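Only one protein chain is missing; all other protein chains are in place.
Each chain carries a letter (A, B and C) given by its place in the written order, and its residues are counted from 1.
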Amino acid sequence: MRRAIARVLESGPTRLVLEVPGWPGHRPGQFAMLGLGPELLHRDPLLPRPMAVYRGDASALEFLFKVVGRGTRIMAELAKGAAVSVLGPLGNGFAAPDGPATLVGGGSGIASLYELAAARPAGLRVLLGGRTRADILGLEDFEKLGVELRLATDDGSLGHRGLVTDLLEPREGESVYACGPLGMMQRAQQLASQAHARCLVSLENNMACGFGVCLGCVVKTPAGFRYVCTHGPVFDAHALGWGARA
Amino acid sequence: MRRAIARVLESGPTRLVLEVPGWPGHRPGQFAMLGLGPELLHRDPLLPRPMAVYRGDASALEFLFKVVGRGTRIMAELAKGAAVSVLGPLGNGFAAPDGPATLVGGGSGIASLYELAAARPAGLRVLLGGRTRADILGLEDFEKLGVELRLATDDGSLGHRGLVTDLLEPREGESVYACGPLGMMQRAQQLASQAHARCLVSLENNMACGFGVCLGCVVKTPAGFRYVCTHGPVFDAHALGWGARA
Amino acid sequence: MSADVDLRAELCGVELRNPVLLASGTCGYGSELSPFIAIEELGGIVAKSLTLEPRAGNLPPRITETPAGMLNAISLENIGVEAFIRDKLPALPPSLVVVSSVFETELDRYAEVCKRLDGVARVAALELNASCPHVKAGGIEFGQDPRVLAQLVRACRQATRKPLLVKLSPNVTSIAEMARVCEGEGADGLSLINAVQGLMVDVHRRRTSLRNGLGGLSGPAILPIALRMVFQASRAVKIPICGIGGIATGEDAVAFLLCGASAVQVGTLTYTNPAAGLEVRDGLAAYCRSHRVARVRDLVGALEAWPPG
Partner (left out) sequence: MSADVDLRAELCGVELRNPVLLASGTCGYGSELSPFIAIEELGGIVAKSLTLEPRAGNLPPRITETPAGMLNAISLENIGVEAFIRDKLPALPPSLVVVSSVFETELDRYAEVCKRLDGVARVAALELNASCPHVKAGGIEFGQDPRVLAQLVRACRQATRKPLLVKLSPNVTSIAEMARVCEGEGADGLSLINAVQGLMVDVHRRRTSLRNGLGGLSGPAILPIALRMVFQASRAVKIPICGIGGIATGEDAVAFLLCGASAVQVGTLTYTNPAAGLEVRDGLAAYCRSHRVARVRDLVGALEAWPPG
């Protein structure tokens, strides 16, 4: 695996599409480190940003993101043809469900769930939420899939007014895939464990390297420290214990 | 005067055209400080770069440049519509000739001479030089002026093979305006003084501020330190003594 | 523009319109900035460091760029204390708070400059520049040796009744020790940090980028070092601290206040934008509004502890 210098095909406030020469393909839930100054014209921001692969392949790899700071603001303003360094695919990714599954996505967390949904496993339910309608990234894409889809927004601008986890009714023995704000994932894990369902979550820690050398992305679990970039980002939520995170 | 946030209208390997709201106009030989990260998305490169105003006005202000390092490389790759901070006009600029004049320009120094030539004063001669044909910035624009124009290149790819100062024959009492590499300006000053001609040169020191507060741009003259940004960039070459420069 | 938020600050007895000043050596004598901004809207300025006699400074190159920063070896070029009092002070807006920075190469000369400024009503406070990383005179900085620093503060303390700030050198093993020394000798406050000693190389010419070799590193690159030192010093002494180092935004200023600074100084960023100081003030006000902070001074030292993991 090598760091590739990709070119921006399409860029907008929440979506980035890159041509990534040599991208070998990836599993749902894997991520890439996106570097915003590959030719070192800019030495700042210095660190690449971890982003879940939304969908696509070498000819057009898509990312969905929320602007929360300088790095994502720069991403949102990238010019067509601009160079971006891409290291990936990284992390373990999601294991495909072996039975019925419910996907619970909130905010930018939605990005890592799309390809699971696109596989349309039997008995699939998809629950997406955000503060407002605009925060539900990739909504149109999910609607196109024609899967069982339910929505929630804090302000009621779309679907149920309230938390997306209000819509979650785990089925015994199913797999719940939750990705989004910490509180949302914790709630999903609670409900899943009460219903004796499996629960997989994808964590979003600050990262420097993404491939296991900086030791910066640790999460504390009952079994000790785990590295989100190499042991994760996907973890069995029941085993996490929700210890200290970045 | 305020720092303006300009937009890139046109950008290329040697030319930058900006829309600069509120640009008050300028004199030939004045310069601007161009900042490459106005929204502070990038804190590096930190310092703005001094650039002579080539020509134009608020609706389209033109700069010609040579890529010598990171800042100019970034300038050459600016996207259309990108933001650039512009502080100026700065410096004293050239006094218009009160008699015959010869303009001697080398490399990027050519940029500060164009508007003097465009005024077509009586008895004007323009001598431009560069390493090769490609190094003579703005050549087409000067040719369009229909002024007496002679050219020199080190490799003979255009005009006289050799130094542009080989073409300089100062007329007694005239004004020689020289702008380019240090050695070229020194040679022009020598020839001018032998012919009892005036000689004005524009110096290019490294600058941090461009408006007189950092004291970084000094040049040592027999009369003491002078600041290139406020006392210059244009100096009476006969009074310079060519002391230490940045 | 920010009447809603109470931006007023106080620095060792001096009332400030807001906590954002401009750092010594980065705003000249003030007048250089008047073409660009209404300078009196700032919390104040710290004028370029003054010596008894005018000084010419180093030969160029004196400045070079570094990653997210710059390196300088101006070597304290200045017009001298008399010319400052005679020519520069009268030209400044009456409502502008002016702090005078003092630098010399010997103890008694330091004290003389302080004495000369003590009688000047227009000067609100003095700042001792104990920390010029690039002045060869004497080699080691006044601010690098606790005993020498103590002598310096004592001598100048006796020379003036004006509020006395000591600007510390960051090039020390323990900033807390230096802070205690100043407090012990009667300093009214501390300014930190000055530029960090650095060096850059022009690999093409195989020479140091600056003719002087060594220089002072400033700009955003040193922000984390400055925050650390303000954090450490504010826990070592009770006298107020003016935070300096790499401030580019209102949030940078907030970070210094939270670490214990009562006010801040903007330096290098003024070179990139003459209005940087005012924009930092505006950003500070915006932060207070969005975080429901009624009075900026409520932020001073208001860092919260991490919950146990």
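By our rule, a residue touches a chain if its C-beta (ideal position, glycine included) is under 8 Å from a C-beta of that chain, and two chains touch if they have at least 3 such contacts.
In this text the structure is predicted, and so the values were computed from the model without any measurement.
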- request: Sort through C:P19, C:G43, C:P163 or C:G198 and give me the one touching the missing partner chain.
  value: C:G198
- prompt: Which listed residue (C:C27, C:I45, C:L71 or C:A111) would be found touching the missing chain in the intact complex?
  reply: C:L71
- prompt: Which of these, C:P220, C:P240 or C:G267, touches the one chain of the complex that we don't see?
  reply: C:P220
- line: The one residue from C:S24, C:N129 or C:Q144 touching the chain left out of view is C:Q144
- prompt: Can you name the residues of chain A that touch the chain not displayed here?
  reply: 1-3, 35, 40, 43-48, 85, 87, 205-209, 211-220, 224-225, 244-246
Field: Contact set of chain C toward the excluded chain (per top definition)
entry: 59, 66-69, 71, 140, 144, 171-173, 196-201, 203-208, 211, 213-215, 217, 219-225, 227-228, 231, 246, 248, 251, 254-255, 258-259, 287, 291, 302-306, 309
Task: With the missing chain put back, which residues of chain B would touch it? List them for me.
output: 43-44, 220, 243-244
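The rule we apply is simple: only the chains that are shown with their structure count from here on.
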- prompt: What is the identifier of the chain with the smallest separation between its Cα mean and the overall Cα mean?
  reply: C
Query: Which chain has its C-alpha centre farthest away from the C-alpha centre of chain B?
result: A
- request: Express in whole angstrom the distance between the two chain centres, defined as the mean CA positions of chain A and chain C.
  value: 45
Task: Would you mind pulling out the distance in Å between where the CA atoms of chain B average out and where those of chain C do?
output: 35
- request: List, in ascending order, every residue of chain C touching at least 2 other chains.
  value: 67-68, 220
Field: chain A residues counted as touching two or more neighbouring chains
entry: 43-44
